[in-house]
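One chain of protein is taken out of this complex; the other chains stay put.
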Amino acid sequence: MNDNHTKIDELKKIVKQFVDERDWGQFHNSKNLSMSIAIESAELMELFQWLTKKESKNAMMSGKLRDNAKDEIADIFIYLIAFCNQNNIDIKQAIDNKMAKNKKKYPVETFKGRF
Amino acid sequence: MNDNHTKIDELKKIVKQFVDERDWGQFHNSKNLSMSIAIESAELMELFQWLTKKESKNAMMSGKLRDNAKDEIADIFIYLIAFCNQNNIDIKQAIDNKMAKNKKKYPVETFKGRF
Amino acid sequence: MNDNHTKIDELKKIVKQFVDERDWGQFHNSKNLSMSIAIESAELMELFQWLTKKESKNAMMSGKLRDNAKDEIADIFIYLIAFCNQNNIDIKQAIDNKMAKNKKKYPVETFKGRF
Partner (left out) sequence: MNDNHTKIDELKKIVKQFVDERDWGQFHNSKNLSMSIAIESAELMELFQWLTKKESKNAMMSGKLRDNAKDEIADIFIYLIAFCNQNNIDIKQAIDNKMAKNKKKYPVETFKGRF
């Protein structure tokens, strides 16, 4: 796994370089990028649209659907990171702040095993 | 910025712990999580739905809309990471693989400044 | 059922009047409306996000979730119809044209009971 030694900033730089080389920053306003994230999310969802829970699980073990899912996941990450680059958002801090809210909203004792 | 020293695995652990403590792994099959990612993406998009490009930009400078956008961005990251935890996906590798495809598909000389 | 005597144009007029009275046509460009349709679709999806197939079925029999689903369905219809009003699209003709393509793409003999 690379994730145990890759820092978030490295991902940000990869995306920034790709966008800068193509001069695509001009299209990357927040409204457009929020649409891109939603569109790529729908493409991920499309892979599981007609599958049962069990079929989804088996299909994610290996093979074509798993490869496609990894590509769609990457696309969503790329646009999310482009959004954070564009708006100077610290991803770790955003996640920490939201997680603190989630912990208050869903205390373990009340929500263990259910919603 | 925390992103210059936080490793991706730390984000994965934060999400895993939250899910484990609540025993929510039982709901986190790939089909459900793909829906969650899409739903949170729509909530981000909702913030910019009726704004012009210029209004979006101004609203992201500071204030309430920027704070809400950071929370929605965090929610999408959290579900994406939960999906990767569930399916043992290396995020850095998935992004590298997809970026290699994107570079072939969109060569700089052809796509500079346009699609 | 009202659907056996209500013409599509009546729905178009209901939506047009609501929009005109509020002078909201200025916000109803195709890009914005396509976002609205997607956002309302996500709200429908949210109702079924964590439910199993069986739970979804039971919940749609009667009660609160069924009422909420009807409201979300109506919201999607309303924005779809606003899009057609804005762009002078004949709904029946659009459906007929697309259905003709679908029938060619999915011939009964090949796709009976499967995709």
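All chains are identified by letter, namely A, B and C, in their written order; residue positions are counted from 1 within each chain.
The rule is short, and it goes like this: contacts are C-beta pairs under 8 Å (C-beta built on N, C-alpha and C of every residue); 3 or more make two chains touch, one makes a residue touch a chain.
Quantities reported herein were computed from a predicted structural model and do not represent experimental measurements.
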Among A:V15, A:A42 or A:A59, residue touching the chain not depicted: A:A42
Residues belonging to chain A that touch the chain removed from view: 27, 32, 35-36, 38-39, 41-43, 45-46, 48-50
Contacts of chain C with the absent chain, listed as residue ranges: 1-12, 14, 18, 21-24, 26-27, 29-32, 34-35, 37-38, 41-42, 44-45, 47-48, 51, 53, 56-57, 60, 66, 69-71, 73-78, 80, 83-84, 87, 89-99, 101-103, 106, 108, 111-113, 115
Missing-partner contacts on chain B, residue numbers: 35, 38, 50, 52-53, 115
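One rule holds in what follows: only the chains that are shown with their structure count from here on.
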Chain A and chain C, separation of their C-alpha mean positions in angstrom: 28
Rounded Å distance between chain A and chain B, as computed from the means of their C-alpha atoms: 3
Chain B, residues touching no fewer than two other chains: 27, 32, 35, 38, 41-42, 45, 48
